[in-house]
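Note that one protein chain is taken out, while the other chains of the complex remain in position.
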Amino acid sequence: MKRWSLVALAVVALALPQVAEPIVVHTAIEILIMALFAMSFNLLFDGAGLLTFGHGCYYGVGAYTAALLMTEVGMPMFPAVIGAMVMAGLAALVFGYFCVRLTGVYFSILTLAFAQLMFSVFQQSYTLTGGDLGILDIQPPAFLVAVNSYYYFTLLVVGVSLWLLWRIIHSPFGRTLHASRDSVVRTQFIGINVRQYRLAAFVIAGVFAGLAGALFAPFNRAVAPFLVSWVKSSDPVLMTLLGGAGTFWGPVVGAAVFTTLHAVAIGYTTYWLLLMGGILLLGVLFLPGGILGFLEERFRGIAAARATRLTEARGASPNASAD
Amino acid sequence: MLLRTQALTKTFGSLRAVDGVDLVVQPGRLHAIIGPNGAGKSTFFNVITGFFPADSGSVIFKDQDITQLPPHVISRRGVVRAFQRGTIFQTFTVFENVQVAMLSRTGKTRNLFGLAGGLLREETLGILATLGLADQADVRAGHLSHGDLKRLEIGIALGMEPELLLLDEPTAGMSPEETAAQAALMQRLVTEQGLNIVFTEHDMEVVFGIAQWITVMHQGRVIADGKPEDVRRDRQVQAVYLGEEL
Partner (left out) sequence: MTVADVIGQFLSGLARAGVLFLIAAGLSFIFGVVKIVNFAHGALYMVGAFFTYSFAVTLGVPFWASVPLAAVCVAVIGLAMEVLLFRRVYGRPVADQLLLTFAMVLIIHDLVRLAYGSNLKSVPRPPLLAGAVFLGDIVFPSYYIFIILTGLAVLLGFWAFLHKTRLGKTIRAAVGNREMVACLGKPLPWLFTAAFVAGVFVDGLAGAIGAPLGGIRLGMDFDIIILAFATVIVGGFGSLPGTALAAFIIGEAYAFGIWFMPAIALSLPFIIMAAVLIVRPWGLLGRSGGGEL
């Protein structure tokens, strides 16, 4: 994205609570959290070529850890969030260790299996996780109770996280992941232990997903096993594909569109899955690059056409030298 | 002695692709491995570089046993391979293809926060210049012509600063001019940069033009191994190639 659009985005983001209704700010917080969730997913998908259908697992672990630490242990929010990230990272380390030994479809299915396993565990353990009911009444600290305050806080955390993710993707490490996406074999033959790098990426993605979950828990005041399930895991997949997996901002755009659509559609119809499925269907068939991918093509086309017109104009100029 | 294999064997089901191969690679010369299709040349490379685990036998590189090591370890030890089919990084530019190999070689790939863009620029461009690809540095690798693709393959391998370079059919699918350029490149790499090269080939002109040592494989076994003029006269080799112009 060009500099100016980034600045514009920042201005809008900062000014939002001053001009918009609380419900809009509330939705904006949701968008930010989902954007972080989707970004962490895309680190694996576009960054390393790993399609995970179980990312909700780490989001849920983060949410639950934060919830438990804040309600049971009485921990203040900030250390609870850190704790959530650590737990999510650990879960990603344990599960990821097995997942990265597989490729393609098998990898995807194993990630799904682990997410579903966690879902069963969370659902069954009444004493620890409150079973089906989940954990309720999670209170953020007093100075974050107001919607606007929580918004700015989330904006800060997500903003920093996105910057970190940007750095990681453009680092030598990120390059290596990209290489492994293009050709696993070639990457091995330039001396890279691909499995190790994938595991590292998996853990990093898990940590950021856990952070997103930890931001969600006090915001939503409650967590439920659904957060860990594979159905929740499909959210970042849909958002990323909608926005465009091949671009950095794709998942953010997708999260914004998806969340807004959800907020609006819920008012009109309960057949939300039908709508989502339909959009996904059309997206896969006709917009494989997602919204941003489509826009990029358009602008590239326009820019190319403009360049052609310019060269043609120069060629027709009376001052052009004869060949 | 740079590389030695002893009784190296690799079987697939009932097929003995590599059948008890004893081979010695001496430093400082262009060593060709030839043989009809299915002789086991590519499999041999695959086993040496750890892509397939050997069923039995050993591979010794500079007095170290590298037999059961994984590919990424062997590459770092200095035995680097270029593939037959131009297995490059499609979405990277030419520059980035070679750069990532250099980043790996210099241990920089563990860097999570630096910006990869400008790292090791000069070194990477240097390799591109050697290969005549400097002017295409910013071209996406997926858009390259076949000849340039094969050269880029070698470029990636060079990024690993190899001691022993294994080239799998480096002139396959090339026009006569490109083939001559490729052969000249290989000679330059040996004489000017002190690389050791072992290559498989089907083009006999290239083989007898530049190779200083030839190993002939047939059905997984070595049937001849020596200087070009000796190999040319070897009766078994002639029988295998059935009167082909050697």
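For clarity, chains are labelled A and B in written order, and residue numbers in each chain start from 1.
As a working rule, a contact is a pair of C-beta atoms (placed from the backbone, for glycine too) under 8 Å apart; a residue touches a chain by one contact, two chains touch by 3 or more.
Quantities reported herein were computed from a predicted structural model and do not represent experimental measurements.
J.: Using the contact definition given at the top, list the shown chains touched by the missing chain.
T.: Within the full complex, the chain not displayed touches A.
J.: For the chain left out of this view, which of A:92, A:209 or A:237 touches it?
T.: A:237
J.: If the hidden chain were put back, which of A:146, A:184 or A:257 would touch it?
T.: Spelled out, the listed residue whose C-beta touches the missing chain is A:184.
J.: Looking at A:73, A:145, A:274 or A:302, which residue reaches the missing chain?
T.: The missing chain is touched by A:274.
J.: Could you please point out the subunit A residues that touch the chain left off the display?
T.: These residues touch the chain not displayed: 45, 51, 98, 100-110, 112-114, 116-117, 120-121, 123-124, 184, 194-195, 198, 230-231, 234, 237, 241, 271-274, 276-278, 280-281, 284-285, 288.
One rule holds in what follows: only the chains that are shown with their structure count from here on.
J.: Between subunit A and subunit B, tell me the centre distance in angstrom, where each centre is the average of that chain's C-alpha atoms.
T.: Each chain reduced to its C-alpha mean, subunit A and subunit B end up 41 Å apart.
J.: Tell me, which parts of subunit A touch subunit B in their complex?
T.: It comes out as residues 167-168, 170-176, 178-179, 181-183, 185-186, 188-194, 197.
J.: Could you list, by residue number, the parts of subunit B that touch subunit A in their complex?
T.: Residue positions touching the partner: 49, 51, 70-73, 75-76, 80-81, 83, 87-92, 96, 99-101, 103-105, 108-117, 119, 156, 159-160.
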